[in-house]
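Apart from one protein chain that is not included, each protein chain of the complex appears where it belongs.
The chains carry the letters A and B, assigned in the order they are written, with residues numbered from 1 in each.
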Amino acid sequence: MLTRKNYSLAGLCLATVGLHLLTVLADAPFYLTQLTMAAYYGLVIIGLGVLMGYAGQISIGHAGFFAIGGYVSAALTTRNLAPFEASWPVRLLDGLGLLVPGQDVYGAHLLTVSPWAACGCAVTAAAVIALIIGVPVLKLKGHYLAMATLGFGTIIYRILLASPYFGEADGISETPGFTLLPALGSWGPLVISGDVEHRVANFYLAWGVLIVGAWLLLNLIGSRVGRALRSLHSSEEAAEASGVDTARFKLQVFILSAVYAAVAGALLTHFNGGIGPSEASVMKSVRYVALVAVGGMTNLWGALIMGVGLTFLSLRGVFGAFDDAVFGLILIFVMLFAPDGILSLRLKPLLRRMFLGGPS
Amino acid sequence: MSGVQDLNTPMLALQGVHKRFGGLHAVNDVSFQVAAGSIKAVIGPNGAGKTTLFNLIAGNLPVSAGTIVFQGQEIQGKKTHQVARLGMARTFQNIKLFHGMTALECVMVGRHVQSRSGFFAGMFNLPSTWKEERAIRARSLELLELMQIADLAGVEATSLAFGQQRAVEMARALASEPKLLLLDEPAAGLNIYETAEVARLICAIRDMGVTVLLVEHDMSLVMDISDEIVVLSFGSKLAEDTPANIQKDAEVIKIYLGEDDAG
Partner (left out) sequence: MSLDLFFQYLFAGITYGAIYAVVAIGFNIIYNATGIINFAQGEFVMLGGMISISLLPFMPLWCAIAAATALTMLIGAAIEMLFIRWLQSPSVLRLIIITIGISILLRESALHIWGESIRSLPYFYGNEITTFSVGSVHISPQVVWVIAASGVMMGGLSLFFKSTPIGREMRACAANRTAALLCGINARNMVTLSFMLSAGIGALAGCVMSPITYTQYDSGTSLAIKGFTVAILGGLGNSMAAVAAGILLGIIEAFSVSVVPLAFQDAISIAILLIILFVKPHGLFGSSEAARLKDF
């Protein structure tokens, strides 16, 4: 198992390089932009996959956590704190060196939080909200859990849409790039932003984050805690009788998946240079659930491959005006015909029958 | 731990335990003790409240009144996993194995209380977890060997034959190294040879120093292996005695065995 996991991860690394080479060969470097975005969405999907597939808890509110990550980071890095310069929280941040002075187009003094600190705040906020929401929500089961998480997601959406601080229907734009590493010698700085000059670096960064994220989750699934999660999915009663604190593990994995969503939201927002309320909509949450379902609930690799693949196609606009409808259809058909995921369909015997005839 | 323990302290002591479901009085003022190192059986007609009693002891259901003392500690009101951590393990009447997990993995879950690697250690695959994981695996295999199903370790547990599933469940319960083992109808659905094998196994478990409390319908099994028997009828305790005396008890014969014959 251990070696198989490592081979698969190495394969994913090779696939990343391969994708890059493909775009070079096809002379279509602009594909890298969507591939980068798809990788970040993939991070949300594998996080949700562990929650749904392994711990067995559905969440139709994960776009909410994605949006919390994105919006908090965007707001802190763009909203001017200069008017509040005298207040103690701002002075504290300044004292810690977490504020960035700047100037707007008219030359006025601007004071914003540095992206590092903003991302930290964003992810922490998502984790704390997941903790607060998770304690009561995860006591629920089935329809109730689904409806409660759907309700949570809708509340976040409504709040973002109604708050001037979060830009109401326009969202937040002009989010600055996120300088991860300063320039070192001949290497340029590593900046998360949508600028063409950073395109290749951002592609590798996003896929690197995805690979590390997948590695961590695969480790988790194979560990003692992972076994406990899988056991509580199947029979909470028997897991409890074996000494597994089911409430606690459910909460931990809920928070973990919220953190994955928030990290993806924050990084993608800096990459895109902004975020809008549609990222928090119910449709987005449903889409994440659909992608996990397509890949196969208990199949992290399936969720990753289908998640990134379909998201890429969607971002390329392949589905046109039917984008949401396509995901609705996918959801229904996967649940009707392949509840264990598309990849669980036994394609090999099927293909053999089709091409060679006779029974497999 | 158990060596220090006073032999006079019972492993488990129920005192005036009640359970009501709305208007139904499922368990009515039941008191009894289970001596350390013994095998005790709870018998009674269907609907007598045996499984409810088990669920109360294991913490699956809250008691309506009364106390349950396990190794000198009150456990009513504790959650199931807390009770499990104190050294109580159980099997289920309708077997509850984990879907999508091999027999070995199911037993490894049973080692949960005997291991500690946490969330982050697991995520980062820290070297400290490796040794523990090896130990979990080794002990779980040992238990499967004890159950004589070590060759099925890699098979998905829920696809095993009925008797083998029972054995996996028993191994899972033993994996937590319990002081007290609750067996809910361990011989249900087994043929006469398998039942004899279960009887031998339960005695072996007792000889390992594990106290056993079981609910069972198979009278021959109960009479053969139990040190003491509690008879429940309609939620109340009817009698508590040695198997030999229970067999002679006129009221037990009338209400329990008589009803059994009639049915």
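What we mean here is this: a residue touches a chain if its C-beta (ideal position, glycine included) is under 8 Å from a C-beta of that chain, and two chains touch if they have at least 3 such contacts.
Here the structure is a predicted model, which means the values were calculated and not measured.
> Out of A:Leu92, A:Leu181 or A:Leu329, point to the residue that touches the absent chain in the complete complex.
Counting the whole complex, the residue in contact with the absent chain is A:Leu329.
> Using the document's definition of touch, tell me which of B:Gly22, B:Pro127 or B:Gly154 contacts the absent chain.
B:Gly22
> With respect to the chain omitted from the figure, which of A:Leu205, A:Val286, A:Ala303 or A:Ile342 is a touching residue?
For the chain that is not drawn, the touching residue is A:Val286.
> Over the whole complex, note the residues of chain A touching the chain we left out.
56, 58, 60, 136-137, 139-144, 146-148, 150-152, 154-155, 158-159, 161-162, 282-283, 286, 289-290, 293, 321-322, 324-325, 327-329, 331-332, 335-336, 339
Rule of thumb we're sticking to: only the chains that are shown with their structure count from here on.
> Please work out the Cα centroid separation of chain A and chain B, and write it as a whole number of Å.
43
> For chain A, which residues count as touching chain B in their complex?
Chain A reaches chain B through residues 216-217, 219-220, 222-228, 230-231, 233-235, 237-246, 252, 256, 298.
> Quick one: which bits of chain B touch chain A in the complex? Just the residue numbers, please.
Going by the criterion above, the answer is residues 58-60, 79-81, 84-85, 89-90, 92, 96-101, 105-106, 108-110, 112-113, 115, 117-119, 121-125, 129, 132-133, 136, 172-173, 175-176.
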